[in-house]
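First, the structure itself, so that you have it in front of you.
Every protein chain of the complex appears in place save one, which is left out.
Here is chain A:
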Amino acid sequence: MVRLPYFTALTTLFSYGLLFAFGQMRDLFRKILDLPKSKKVQGYAPICLGLEDFYTRRLYLRAQDCFGRPIASAPDSWIDVVDRYSNDNNKTLHRTSNITKCLNLGSYNYLGFAAADEYCTPRVIESLKQYSPGTCSVRVDGGTTKLHTELEELAARFVGKPAAILFGMGYVTNSAIIPALIGKGGLIISDSLNHNSIVNGARGSGATVRVFQHNTPSHLEEVLREQIAEGQPRTHRPWKKIIVILEGIYSMEGELCKLPEIMAVCKKYKAYTYLDEAHSIGAIGKTGRGVCELLGVDPADVDIMMGTFTKSFGSCGGYIAASKEIIQYLKHTCPAHLYGTSMSPPAVQQVISAIKVILGEDGSNRGAQKLAQIRDNSNFFRSELHKMGFEVLGDEDSPVMPIMLYNPAKIPAFSRECLKQNVAVVTVAFPATPLLLARARICISASHSREDLMKGLEVLSKVGDLVGIKYFPVESENSHAEAKLKKLE
């Protein structure tokens, strides 16, 4: 659902056109100026074909200082950002030794485990001394420690499935598992806004990939019916298997998937479901068990549940939780398990301790407190931003809230102004989002106190006025517009 003021759509398209025109002119002059230079590498093919790097060179590099800022501390609610300067208009950036302490509104630190924690950190240091930072081996050789087996059982229990398998990287979990689960002759139906790891895994599997409109169970049903009726591409034989891939919280929209309806559609047409809970595990649901708990879906219905430890647990790595047979099969076939180094033991211990805190098994109720805190923080922040007139996406209870910027010039303006006022935000533009819909993505953490949130709101409001992104009129008219909107939906 795209909602934007008409005038903003026109100006955004015009701005992109202008940037494109300038980029083309600069390329033209570069070609002319480079004509007399001799080509020392005769006979070699060019690294970049044609215009492949045009976007990077002419649009991304202009605002490069807003992306990839180095940090100098743990990503807690306040974070140290290293200052950088550039002598050639952002083509190259140089680090200084100055550090700015900023309010951290960009890290995926949903439950506050990213910085030192009173229960987790001593245990992690203990395991670092005992098991050392790396296992120096793959899981099947010598890389499975006691911690790994303990975490697999704990993760499976936490999510509500019989068994689980771990991987060292969240991205790799998706891109290496999907090819192990499905191959040529199978069909993958994935949500149109799925993460790049899923897209890569689907492409690498060799199966046919179809896309359904984001979060629209009726369109999914349409696609399923059409594909089941047609069968495989040329032979029209029935598909070997059909997997529908969706995410718990979509990180660019902050909205939850319509899990019950989509599960009903998949059950009806006997398609397998693969749920990627990277952002939702540990952050939503009454006891933090993710989107299944929040929306009341039985975890036994979802065939494969994937998640990462990077977001809510303050560690790194990913897991797949499914039935015992599937996990056994994956342990024998998935190349990331057979040939990739196992997770670092202190990282495993961090996840174990974090899950124990969330479940309350550490003997305190800090887990429940953190979950309540993040829910309250997210709802408070979102409602305040709405009241100020920003266009904020995302559902209730979701800790991810993108603020729409639209115009390409507002991306670096917003980012730089916020940094000047000591707030670190993450801005996302094309091609990670659609062209017109550039946004600044705010991630709220349980470690943000009320004062932090108030400061954040104050800075965002000031910067929003400066940059001009308060697209929707304030309170009184906003409720009128929302009522009209509800009628249209």
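In the analysis below, a residue touches a chain if its C-beta (ideal position, glycine included) is under 8 Å from a C-beta of that chain, and two chains touch if they have at least 3 such contacts; residues count from 1.
Heads up, the rule we're going with is that contacts and distances are computed from a predicted model.
Chosen from "ORM1-like protein 3", "NADH dehydrogenase [ubiquinone] 1 beta subcomplex subunit 9", "Nucleolar protein 11" or "Large ribosomal subunit protein mL37", the protein name that UniProt gives for the omitted chain reads "ORM1-like protein 3".
Of the options A:35, A:49 or A:229, the residue whose C-beta touches the omitted chain is A:49. Residue-wise, the contact with the chain that is not shown comes from A:192, picked out of A:149, A:192, A:383 or A:449.
Only one residue in the set A:9, A:116, A:140 or A:300 touches the chain that does not appear here, and it is A:9. Of the residues in chain A, those that touch the hidden partner chain are 1-7, 9-10, 13-14, 16-17, 48-56, 192, 211-214, 430-431, 434-436, 473, 481, 485, 488.
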